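Heads up, one of the protein chains got dropped from this complex, but the rest are sitting where they should.
Presenting chain A:
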């Protein structure tokens, strides 16, 4: 009997090891993660690390680079075009985000009213966000044309100005023009996501406020804003992230011109790395964007923490 029992036991053990493996959540979980993790490590984590390394080399396109430490950053710190791009990026982000938030919140409040064809209006409002940015930027490029700008034409016909506005030839005109295009593209995102937040606020809060005799302004100040603040934090973080790292609008409308007046850090890094061939220097510019991004993410993280605490949730 003892002689017979051994192979049987071994067999049982072997088969159970396989089935156990496939029933084990850890093993199965790992198997399920393979496709996503493989792509994300190869094309997200590895490039991120490689970017740090490239920023410390003098790599050119088509050649291996040498490690040169922080020399790229040292030379950038003396580069006035780089500092101009930092200024432009911050100006672009702050100006566009503030206006996007103001118009977006206002639009969300308007859309939250009782309206005919509400869902159709909402679908139309979101169009600028859906359409490829580059393609709508081409339309803006034409709207800002120095000879055939429709804005100039209308203003002249209305008698407000006498000469065509040089939208993209003058530094400050160009900056405001790209900010306007960015606002146009970003407002729908802010408005629709804030609208989703507005719709979760219970109407009974407003009824109670009405009974207490609150004015419209008071209801907005003491109910809408506090209830909306967690989602505002997240939406604005995303909006700031997207604006800060924007590339498409600038590349299409101005290519960084006139005389680098609208270069953002992203477009400057493209120009240095791909057009100019200095991969190392371009990567250093990209790396210089990271501290700002981390600041934005932390801001949203603490915003979320506060919302959990406010709602008395766990964690």
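Going forward, contacts are C-beta pairs under 8 Å (C-beta built on N, C-alpha and C of every residue); 3 or more make two chains touch, one makes a residue touch a chain; residues count from 1.
Here, contacts and distances are computed from a predicted model.
S.K.: Just go with whichever of "Sugar uptake ABC transporter permease", "Peptide/nickel transport system ATP-binding protein", "Putative lipoprotein" or "Response regulator receiver and ANTAR domain protein" UniProt uses as the name of the absent chain.
M.R.: Checked against "Sugar uptake ABC transporter permease", "Peptide/nickel transport system ATP-binding protein", "Putative lipoprotein" or "Response regulator receiver and ANTAR domain protein": the hidden chain maps to "Sugar uptake ABC transporter permease".
S.K.: Taking the entire complex into account, which one of A:95, A:174 or A:266 touches the absent chain?
M.R.: Residue touching the absent chain, from the options given: A:266.
S.K.: Decide which residue listed in A:121, A:161, A:259 or A:295 touches the omitted chain of the complex.
M.R.: Within the whole complex, the residue contacting the unshown chain is A:121.
S.K.: Considering the whole complex, not just the chains shown, which residues of chain A touch the missing one?
M.R.: 22, 25-26, 28-30, 32-37, 39-40, 42-48, 50-51, 54, 59, 103, 106-107, 110-111, 113-115, 119, 121-136, 138-140, 142-143, 145, 148, 150, 153, 184, 187-189, 192-193, 196-197, 199, 202-203, 206-207, 210, 231, 234-235, 238, 241-242, 245-248, 251-252, 266, 269-270, 273-274, 279, 282-283, 286-287, 289-290, 293, 297
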